[in-house]
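The complex appears here minus one protein chain, its other protein chains still in place.
So that you can tell them apart, the chains are marked A, B, C and D in the order they are listed, and the count of residues begins at 1 in each.
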Amino acid sequence: MPSLFTGLLRRDRIEGPLMFLATAALFIAAWETSSRMGWLPPYLVPSPSKIAEKFAATFGTMAGHAWLTAAEIAAGFLLATAGAVVLAALIVFFKPVERAVYPWLVILQVIPKVALGPLLIIWLGFSFFPKVLMAFLLAFFPIMIDTIIGLRSIETNSIYLLRSMGAGRLGIFRYLQLPNALPHLFGSLKVAITLAVVGALVGEFIGANEGLGYVLVSANGSLDTELLFVSLVWISAQAMVFYGLVVAAEKVCVSWHVSHRGTLGRPGH
Amino acid sequence: MPSLFTGLLRRDRIEGPLMFLATAALFIAAWETSSRMGWLPPYLVPSPSKIAEKFAATFGTMAGHAWLTAAEIAAGFLLATAGAVVLAALIVFFKPVERAVYPWLVILQVIPKVALGPLLIIWLGFSFFPKVLMAFLLAFFPIMIDTIIGLRSIETNSIYLLRSMGAGRLGIFRYLQLPNALPHLFGSLKVAITLAVVGALVGEFIGANEGLGYVLVSANGSLDTELLFVSLVWISAQAMVFYGLVVAAEKVCVSWHVSHRGTLGRPGH
Amino acid sequence: QDKVRVRMDWTTLGYHAPFYYGVAKGIYARHGLDVQVDEGKGSASVAQLAAAGSDDFGFADATTVAQLAGRGLPAKVVMGVLRATTVALFYADGRGIKTPADMRGRSVSLCPSDAISVYQPAYFKSLGIAPGDVKNLSVDCSIKYAVVAQGKADAVMTYATAGKPLLQKVGIANPGLFRAGPDFYLPSHGIVAADSLIKAKPDLIRRFVAATAQAWTEAMKDPDGAVAATVAARPLLKGQEQTLKDTFVAALDYVDTPATKGKPFGWQSPDDWQKALGILREYAGLNKDLKPEAVYTNDFIAAP
Amino acid sequence: MDESQARNDALRAAAPAAIVIDGVARQFNSRGQSVTALDNVNLQIGDGEFVSFLGPSGCGKSTLFMIVAGLLAPSRGEVRIAGRRVDRPVTDIGIVFQQDLLVDWRTVLENVLLQAEVRRLPLAPARERARQLLQQVGLAGFENRRPWELSGGMRQRAAICRALLHDARILMMDEPFGALDALTRDQMNLDLQALWSQTRRTAILVTHSISEAIFLSDRVVVMSPRPGRVILDLRIDLPRPRTIEMRDSAEFVAYQKQLRGMIGAH
Partner (left out) sequence: MDESQARNDALRAAAPAAIVIDGVARQFNSRGQSVTALDNVNLQIGDGEFVSFLGPSGCGKSTLFMIVAGLLAPSRGEVRIAGRRVDRPVTDIGIVFQQDLLVDWRTVLENVLLQAEVRRLPLAPARERARQLLQQVGLAGFENRRPWELSGGMRQRAAICRALLHDARILMMDEPFGALDALTRDQMNLDLQALWSQTRRTAILVTHSISEAIFLSDRVVVMSPRPGRVILDLRIDLPRPRTIEMRDSAEFVAYQKQLRGMIGAH
């Protein structure tokens, strides 16, 4: 019954967004009501309708800010992906790299980036670069950790097979470890893209004259809660788009993996 | 030659920390020199010796603050681990949960927590709890994502085996999916513990009268760079301890996994 | 025309309006200056950026500049703008607070990343409040007013220039203010410039100071025009005109101290500074050997 | 054929079939292409009967195996066990898959005991029995090793122990002895026959060894190349217990020849 089957599949695809939209509508309705009833003071949380008004009024300007922030996120994320995969490979291949570098990475990871911020401003100024750096710093670690595990999770005999084919470390990496690590790499990319968003924003918090993070901070400073929530809407929407892109890339790259076959525990009955 | 072999192993174990200490010593020496030569103005970065002095002078008070922050981190991290694993299991087992909950989780993940913080403080007060919640919020997502992938990365036939044994979803989870996911779960725990640290600190930034995060902000506000760096030292040290604990737990729990056998690409030659 | 960059202490606030006004009205241009007004993220980094030469001038908290100068920052205050003390305690009305003595047992919200919290003990002392009499609530700067509105605190330590309109914005209709006692003085905002700039381009500084004085004097007479110029430069502030105007007007009370009355705009009183350095030494660990000349100068103030 | 054997056969013929495979077909679709693995398989297996399946690689033996175990849904037709339609995994079963499916986080003994843990059987006697089974298949001394420390054949033997740990009414094995040498295999065949004779479970065995199929089975079913259909259902009338020597007997060789011819013909 292929027609019924594809029919079901399609219903599945549509139902996902519908479900979300339904819960979202409910949530917003409850929020609007609370605002109108005065349970949510406007200086804390404005009503959705006010936010929508403000959203429409500021659309053009905000789109410009969003564009800049998107560029920062994309640059930081891509650099982090490339850097983390390369470093993970070095760590897996060369023990000394791990010993010398790893503790520093952990320290770098746990030092609150906001505390680094002022130094970054002084050294790097208000330019594009420090925001990219922040997005990079936040996104880097999860990718590296998951890639390391992914690269190491390889059956010894598969490596032997490649070695018998004359593959060196690079060959093993390219033909075996990297594709094998992809499913888990994508898991970390999903985490990393959200952190790259946060990173770019934190970078803008620390010092910027434009971008969504800047808008957020200045709305905060002038207690303009409506603008603040408009910027949160933009930020969330933007992050969802980025997240969706990563998920789409994942679908393309690791459709072969068992986690994507959708047969889990469903023996056809 | 087992004695030579274990000897090498032991050297390996000692060399790791040594390598780090050596690079650390070098780094600190370079820093101290730069400070003394005036390349690093004290109004930006104090010298290591000054930091050490301040560290010694404030040890008692700082230990108290560190203790509190540690409790927040631990509570947030443990709650996040439990919550994320349970939610991951629900998502893997029940498609509707995924559809309804997932987009919200992504939104929650990307909204800058600093923006949520004020609301949390106002609703939840200045207690221990909002900091725990922050640590929880930051740590939750990576654990969930990796656990979902881990739970799904299971060979169909292994599930069939368990079903033939009469296992239900819970049995498959307990006997198959969870242990199978452990190596990747621990990967995410390593990321999550560092984020829990950041979360507790952000919680303290937003509203607290004690804790390392509070010390950090007030040192920042009063331009006391020495105290600021002392608090950074405490934060890093604390995070390293937590990270070490996770790594130790990983060693115990997933020693069986191929990534821990240490045979990668080393065919004995 | 000389290209000049001046950085404000924060994202745009009401008391930044005169700078935008000066640009919009061509006041700076008439002094041969092509000024770009940038926003900043705190007085410390603004002073540091000026000292490093990244910016030409900064509009920063003068006490912060003094503290950094005590640690060797090669920059000083070349012009006082808001010269009166703006450290202030605002309290919510209707909660039985009339005099400083009523503060006993109450909670005060403050934001540790404001420089203010350091001076709080000195400030309270000038009001006759002992440090243990009030409970401090340290919160992020963005919610220090909201916690008062929520009733979690009854008063807030903040800048006198901003406190009233922002408290009104969160619903406290008539906030009261305790001004510091006479023995408590700290200057508020001024223009900071690097020592190297002072040495290299005294004329540029002189012109900038003169133009800024003129911009302020004219803006004070035309608050609506100043706010309009600000919003024109920062379109995101559309809709915030009232708040901007209120905060700007509130700031005008703090332009002068008794000691500067009748002196040219921008002139800083050595007596005032003497008092301020004393407080900084006692409460903020300021370098005891720091000479006033390393902190400020009146060399660039034009004679009346 | 001795008397008891004859009586057994008579009894079995009277009893309703334990497993009925009724018009089962199965297709696999992927990217537009469709592979028909099974095409209309009909078969009845009596209670306590031992049936082996022979057939060329890729003909659908494992597919049929999974369908009978309730792990895969047929595209057409149905399987009934004891009259009930199979529409979920059959659990009163001891099963050996084509892969060993040992898990790395358990020792060999713990892997065998998984059966008991999942079924919540009392652990102490299960452990006793597991040790005994491991000993029997020559894995004594390896109880506390991890699966990756075993050879291919040793892993397979551990998987067999896991399937035999409990008392299941049905025993299903998909090429369980493929990685074993002739001698070990013979021994395992003898052990399996002994076990089966004691308990008379219904048993299904997929194998590539004709002589193993004859040796163990009441009936040998031969399947055609893909799409798999039943092309021969041969009753093996050899007395039980069967011995290794019997393999050189004339009847045995005749069966062997008949089966080989049948398989070769396709």
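FYI, a residue touches a chain if its C-beta (ideal position, glycine included) is under 8 Å from a C-beta of that chain, and two chains touch if they have at least 3 such contacts.
Being a predicted model, the structure only gives us computed values, none of them experimental.
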(message) Given that one chain is not shown, which residue among A:67, A:104, A:123 or A:160 touches it?
(response) A:160
(request) Looking beyond the chains shown, say which of D:62, D:111, D:202 or D:217 touches the absent one. (result) D:62
(request) For the chain that got dropped from the picture, name the residues of chain A it touches. (result) 155, 157-158, 160-167, 171, 175-176, 179-180, 182, 254, 256-258, 261
(request) For the chain that got dropped from the picture, name the residues of chain D it touches. (result) 28, 30-31, 35, 54-58, 61-62, 98-99, 138, 144-146, 149-154, 157, 175, 178-185, 208-210, 260, 263-264
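Going forward, only the chains that are shown with their structure count from here on.
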(request) Would you mind checking which chain's C-alpha centre is most distant from the centre of chain A? (result) D
(request) Report the inter-chain centroid distance for chain A and chain D in whole angstrom, where each centroid is the mean of the CA atoms. (result) 49
(message) Taking the mean of the CA coordinates per chain, how far is chain A from chain C in Å?
(response) 39
(request) Among the residues of chain A, pick out those that touch two or more other chains and give their numbers. (result) 44, 118, 122, 205, 220, 267
(request) Among the residues of chain D, pick out those that touch two or more other chains and give their numbers. (result) 66, 71, 89
